[in-house]
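One chain of protein is taken out of this complex; the other chains stay put.
For reference, chains read A and B in written order, and residue numbers begin at 1 within each chain.
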Amino acid sequence: MSREQSYVRVDNTLGNKLFDGANIIVLTIIALVTVLPFIYILAVSFTSPEEAAKGGFILFPKSFSLSAYQYIFSTDTLMRSLLVSIYVTTLGTAINLLLTCLMAYPLAKQTLRGRQPILMAVLFTMLFSGGLIPTYFVVSGMGLTNTLWSLMIPNAISAFNLIVLKNFFQQIPDGLEDSARIDGCTDVGVLFRIVIPLSMPAIATFGMFYAVSHWNQFFSAIIYINDSDKWPVQVLLREIVILAQSRIGDTGFDETAIQPQTIRMAVIVFATIPILLVYPFLQKHFAKGVMLGSVKG
Amino acid sequence: MKSKPIQPFASNSKRWVNLICSGVLTLGLAAGCAGTGEKAGSSGNTGEKAGTDKPYKLSIALRQVGDIPAKGNEVEQAIEKYTNTELAIQWIPQAAFDDKINVMIASNELPQILKVNYVPNVMNAARNGLFWELGPYLKDYPNLTAQDQRYYDNIKIDGKLFGIPNYRDIGRAAVVYRKDWFDQAGLSLPVTMDDWYNVMKAFSENDPDGNGKQDSYGTMLFKNYNAGTQPVITRLAVSIGGVNRWGEEDGKFTPEFKTQPYMDVLQLFRKLYADKLINQDFAVYDVTELDKAMYDGRVGMRLNVSAQNVQGYSTAMKDTIPSAEWDIAPFAGPDGPRIAGEPGNFGFLAIPKSAVKDEAELKRVLTFLDKLMDEPMSTLQMRGIEGKHYELVDGTKTKYTDFALFQREVKPYRDGLLNIEGYNVPELEDTPIALKGTKMARENIQYAVPNPALTLNSPTYNERGVELDLIIRDAETKYIMGQIDDAGFQAEVDKWAKAGGDAVVKEYESSFVELGG
Partner (left out) sequence: MNAQIRTTGSSSSSPSKSTLGKERVSRRSEWLRELIKDKWMYAMLLPGVLFFIIFKYVPMYGVIIAFQDYQPFQGVLGSSWAGLKHFERFFSEPQFWQLFRNTLLLAIYNIVFFFPLPIVLALMLNEVRIERFKRFVQTMIYIPHFVSWVVVVGVFYIILTTEGGIINEMLFALTGHKIAFLLEPSWFRTIIISQSIWKEVGWGTIIFLAALSGVDVQLYEAARIDGANRLRQLWHITLPAIRSTIVILLILRLGTFLDSGFEHIFLMLTPTNRDVGEVFDTYVYVKGLTQAQYSYSAAVGLFKSFIGLILVLGANWMAKKFGQEGVY
């Protein structure tokens, strides 16, 4: 109901039409400019290695070729790592959202005792960290190294997401929750039956933030997991892309196996498309006016 | 890995992860083995019977280069069988190699064989007794002893040997050039700085690729053109009688940028830049872009590569530009060939004391390393498995039958373990130019000028070496681009001296004396 309301909130005056027109034109230009390089990546991945080797800004493959993708799929390494990534991202994000919601809700209650010190302590961890090696000892001490849990548990809550989600929760009017409490819900019930359903845009957003950060992680996988069968796809992507460029942390040796550019781009496409699909899928949760519309309605 | 076995899967969901992973893996292995079953066993592993001795469990951590080999693949099995070991190889991606090594050192989760680079943290670790000193043991291992002493000297730390280098040719620096361009222009390879200028001028102005556009260059510079172990300026300076990074005379050390040949080369490039005979954006030009220009037929010479690279360029351009003919020659000046010697390794294999407890075990590990250079193992690493990656021609020579497959399945071992072309490996049947490249890289060690400061100890350099190098690298570029003049360059050198350069010189000199000159 609220969505229809949003459509009728403006009159079709000339001024409004001009406003809309200009807005659409500007947004179209922005969309094109941002997506162009990705089209380049996509185009190169479908170009024959010979043409791509010559360089230039390709937006459409002159000589179409699937050889890069054939190479990628000729072993199961990338496919396997993609499955690992999907697994870690799905389960990891579920854990993230559960723990973050559980913690954010009490912290959104201004009357809760101990709330402020906890928030300050959380904020503090955004600024100061003990560093790689002490964290490694904790992770390894808990027996998480060499398991996929090492990619999910040590980053189960992001302080940033927690604080911002807490802020979103705070904006839900208390009246609604109170009426649920009167109906006999515990605080846990209120969170799951009232607060979370009302905050779906925020939950979808943070779900995506978490999913993307899981998807993009390669460093922790290299540090915590020795078994290459358990590496997510970003480790391989990173390896292939990094090797090709003048390398960060180069030790001065030339003999790295530089893959043809087409393969590099194909790997980028392969490793990026799955996570790109998440957002359009979540967009239905971003419909306007859901929260307060239903509060009043 | 040895010290941290895979955690037992406690909960159900963990088991699930395991199941998925092993499921996928099993599928992969099944697929991988299906095609090879018929030919397995013909790999010529006649060396040692896996006799009564139980296989020795050996964990190795190597740097990942290219593809990750599947576990328990044929190459690994062949190594295990020949050396009577049970291998657990851990591949460490380049993207976080040094971090991972640090974590492994800090947590003492070290394998019996650890691939490391010659970098300050490893040197500190070695100095503090983390690795076995191998110098006294080397003589008992015929293959390891057979290698040129310089390979070992170049990875010594305070004069002691803490590992076995992944051998690479010391004298592999070469000019890789378009012979067809030179022939067509009636030019010969440049020797003096004037020659270089003329060749560069001809190649950029006379349209050697004949496309009617002035879009070619004699050679191109790129970001970091003088960093690392294949530096363009230093290589040219050495060819006309200069020093390889550092000069040493009667125990006195001089950095290259205080020598005349080096300044001559810089002036050459300064002139080339001013006359637009070299790419004007070289300071932001990535070397991969240079590759593209080269494959597009717009580059006449490569100065930052190895003699062996000539083969790759020839094959890659065979179809796109059939007229392209590549050739190689050592860097040479008026006094003949003079080459900036490279360190001769791709990192080294260290043996941590925490994983290898006693001398007996150390000897077992060294035996393994030595065996890797026996003929069957050398052949395996450099040629692959007979019938799968290569075949025998005329009974003695070898020929790759599936080089792409070799690259995927064998190259990781070739790059990470111990082998060197020309030692205990049958000759390769290949194109003449490829054979010339291999031979030149190997034989030109005779022309190699070493860097006398390579293994000297300088605490100042350890602490701020990158910073000091950067002062000079930046000054080089600014000088070539005409942003600073000779006085400006001198000012940067003075800055270098003050920022620690003078201290480095002194420390090298005393370290030189300590190590017996």
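To be clear about the criterion, a contact is a pair of C-beta atoms (placed from the backbone, for glycine too) under 8 Å apart; a residue touches a chain by one contact, two chains touch by 3 or more.
What you see is a predicted model; the values in this text were computed from it and never measured.
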{"item": "Among B:Gln77, B:Asn121 or B:Thr401, the residue in touch with the chain that has been omitted", "value": "B:Asn121"}
{"item": "Contacting the left-out chain in the complete assembly, out of B:Lys71, B:Lys223 or B:Lys439", "value": "B:Lys223"}
{"item": "Residues of chain A in contact with the chain not shown", "value": "2, 5-7, 9-11, 15-16, 19-20, 23-24, 26-28, 30-35, 37-38, 40-41, 55-57, 99-100, 102-103, 105-107, 109-113, 115-116, 118-131, 133-135, 137-139, 142, 153-157, 159-160, 162-164, 167-168, 170-171, 173-175, 178, 186-188, 191, 201-202, 204-205, 208-209, 212, 216, 238, 241-242, 245, 248-249, 268, 272, 275-276, 279-280, 283, 286-293, 295-296"}
{"item": "Where the missing chain touches chain B, by residue", "value": "98-99, 102-103, 105-106, 119-121, 124-125, 128, 130, 223, 279-281, 283-286, 288-289, 462-467, 470, 473-478, 481, 483, 499"}
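Throughout what follows, only the chains that are shown with their structure count from here on.
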{"item": "Chain B contact footprint on chain A (complex, rising order)", "value": "50, 53-55, 75-77, 79-80, 83-84, 87, 91, 132-133, 136-137, 140, 143-149, 218-219, 222-223, 226-231, 235-236, 238-239, 242-247, 249-259, 261"}
{"item": "Chain B residues within the chain A interface of the complex", "value": "1, 4, 6-7, 9-10, 13-14, 17, 20-21, 24-25, 27-28, 31-32, 64-68, 70-71, 90-100, 102-103, 106-107, 109, 117, 119, 168, 222-224, 227-230, 286-289, 291-293, 295-296, 304-306, 316, 319-320, 346-347, 407-408, 411, 415"}
